[in-house]
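As you look at this complex, bear in mind that one protein chain is not there, while each of the others sits in place.
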Amino acid sequence: MPAVTETIETVQSVTDSGYKWGFETDIEMEFAPKGLNEDIVRFISAKKNEPAWLLEWRLRAFAAWKTMEEPRWAAVKYPPIDYQDSYYYAAPKQKAGPKSLDEVDPELLRTYEKLGIPLREQEILAGVEGAGGTPAEGRMPVAVDAVFDSVSVATTFKGRLEKEGIIFCSISEAVQNHPDLVRKYLGTVVPQGDNFFAALNSAVFTDGSFVYIPKGVRCPMELSTYFRINAKGTGQFERTLIVADAGSHVSYLEGCTAPMRDENQLHAAVVELVAMDDATIKYSTVQNWYPGDAEGRGGIYNFVTKRGACRGARSKISWTQVETGSAITWKYPSCILQGEDSVGEFYSVAITNNYQQADTGTKMFHIGPRTKSTIVSKGISAGHGQNTYRGLVRIGAKAHGARNFTQCDSLLIGDLCGAHTVPYIENRCLSAKVEHEATTSRIAEDQLFYCRQRGLSEEDAVGLIVNGFCREVLKELPMEFAVEAQKLLQISLEGSVG
Amino acid sequence: MLRIEGLTVEVEGKPILNGVDLEIPTGEVHAIMGPNGSGKSTLSYVLSGREGYEVTGGTARFNGQDILAMEPEERAAAGLFLAFQYPVELPGVGNATFMRTALNAQRKARGEAELDAMQFLKLARERMKALSMSDDMLKRGVNVGFSGGEKKRNEILQMALLKPALAILDETDSGLDIDALKIVAEGVSAMRGPGFSALVITHYQRLLDYIVPDRVHVLMDGRIVKSGGPELAKELEAQGYAAFQAAA
Partner (left out) sequence: MTAAAQTGAAGFLARFEGLKDHLPGARRPWLNAMRAEAAVHFAARGFPTRRVEQWKYTDLAPVAQASFAEPLTMVQGALALPPANAPHRAVFVDGRFRADLSTMDGLAYRAGGLAQDLGAAEPFLGALAKPESEPLAALNTMLFEDGLFIDLPEGVDGGLLELVSVAVDPGRPFAFHPRHLVRLGAGARLTLIETAAGRGQCLHNPVFEIAVAEGAAFTHGRMLQEEATIFHLSTIYATIAAGGTYDNFTVAAGPRLTRNEIHAALTGPGAACHMNGAQMAADGQHVDTTTSLDHAAPGCASRQTYKTVLAGRSRGVFQGKIHVHRVAQKTDGYQMNQALLLSEEAEIDSKPQLEIYADDVKCSHGATVGALDADSLFYLRSRGIPEAQAKAMLVEAFLHEAVETVTDDTLRTALTRALDAWWVRQGRAA
């Protein structure tokens, strides 16, 4: 059974109820002094032994951040964040650079095991049950980069991938071993000054994943990064950069969890994707950050900037996301469709239950001719949740023959929640065609009764109907995630009906 | 077996069933006929556990169990099946997925082994062949875009798969042409046997030519006013409900 689908079963046996990933890992940690100032930025850069150009890059970002104002236009409400009241560097103490998994703190490995993330390649290749499937069974293993708090702890299958010329490692490592590549692309899709949280991230990011697929190579396995925020009072600022050279193909999975806490934690990540001629990048996220308790206390603030540049002709970038966690979600994975005939896709399921708030959507910028974008957004609101879809489709004057299709559907469960749609459609090109549709619905009593009469419990009935509602999106997820996503949906809606 | 005694039911404060007494021994098929407003659908909904139907008196026991105290899915696992008059649509939910999930939920509740996808598919295909249904019914969304006849056949297919001990057919014949009617009747007849009881609720006598009941009851003003053998249905057809109104 693929690695991540083990997550639910494994962890369910570890914890009692509620948020299954809420445990804490007891491990020795190293912290930077609390607060955010230029010294901290230098501290982080020094800790990671970065070259001068990167330190300069960070400092420019920090300078920009100081002049910027936190954006307040999203339809989400949260108390002011004190940026000085947080640690910006929290790393598990270990020897400099583990050469192999044997050198990684066993406690850390146990955490990932608990989460069902296989870090032992041997186990995977030997076909140990639950460890990820074997090529012999026809199921591909998944290469995993494990990030614990702000630091990448281990990346599996690096050797195997290197044989194809594929680079999959932490950004810290990429800066050391492939500085030219990193320098060439970092910040070219999301510039430091792009927005408040991107600037913050550019200044204090500690790690993330770096992927480079060479020309014509089809990555033989799914690549995955598993983020885990563990330490108290820290913010997580990871930075991911994926570059797919001409004719290459890669599918990348991002999964995240965090322990339960009373106070909120900030997650401000930046993801940059670059696709050259005829390249394809598929980026899937199943986000299950701690959503806060049933009364709305605690929970992760998920403010992320994700952007893909379809630079090459006929390139394609697909974003697929299932968002069920985090107290507040603010993210708009976007595509810049520059190359002619390039394609951008966005498939999303976002759930808000209890007191969660989500303001999420996508931006598609059509610049080149005959570019195409498809947006399918399914929002589910339950409890007191407030779910807003905010989308922008901008068609430039030169995007002749461009096409966009948008479908946003909202499902409301109960009468205390809200579902909102705010699409912006800006079209400057006469030969472009834009179509947008939005509907609102609910789970009808009749539908629930029909399922129950057939033997399904009320919760199972809701799960079944919700999955039916999200089907178009769920079928875009890689197999590894699809099953987990379905179960996640069900768990997230527990207690929402009746 | 099903035993209903003195059942009174209100809907939005209005009394609809005013003391229903009914006994269906195991292995028998009973028909209930009555004019519109007599409470036929109310009876089927209150037995299956739909919300909005308030039992104000009386009892209903199925194989000794007090079903009125059970949740709808518990009644289903206990062997109760309702073929809806107006089956609802479940967009995006595949027909096969739905039926397999329901079947396994009931099996689990009864402590039986669940079926995997392959086993279920085999079983489903067998049943569908008997009902002259094509494979693609399995892939479509539950009742989505189905014609009236297709919806009713889908109900019968579910019944054939779930193998209930007591099937309540709520005006299954409404809106069907003769061919569809025959298929539905054959589906029900195929289930007849010592372990199966059915309550066929119908307005018209026609269906009962194909599903010959063991007993026929006439429901009027929320009460059973007359019971008899299959010939009672023909009597009704000849004389109309008015004649029985006088007897009530």
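All chains are identified by letter, namely A and B, in their written order; residue positions are counted from 1 within each chain.
Here is the rule we use: contacts are C-beta pairs under 8 Å (C-beta built on N, C-alpha and C of every residue); 3 or more make two chains touch, one makes a residue touch a chain.
Everything numeric here is computed off the predicted structure, so don't read it as measured data.
Note that the undisplayed chain, when the full complex is considered, contacts A. Only one residue from A:Val41, A:Ile213, A:Cys417 or A:Ile465 touches the chain missing from this view: A:Cys417. Contact between chain A and the unshown chain involves residues 73, 397, 410, 412-442.
One rule holds in what follows: only the chains that are shown with their structure count from here on.
Interface of chain B with chain A (complex): residues 48-51, 71-73, 75-77, 80-82, 84, 87-94, 97-99, 101-103, 105-106, 109, 141, 158, 162.
In the complex of the two chains, the chain A residues touching chain B come out as 444-447, 449-458, 460, 464-465, 467-472.
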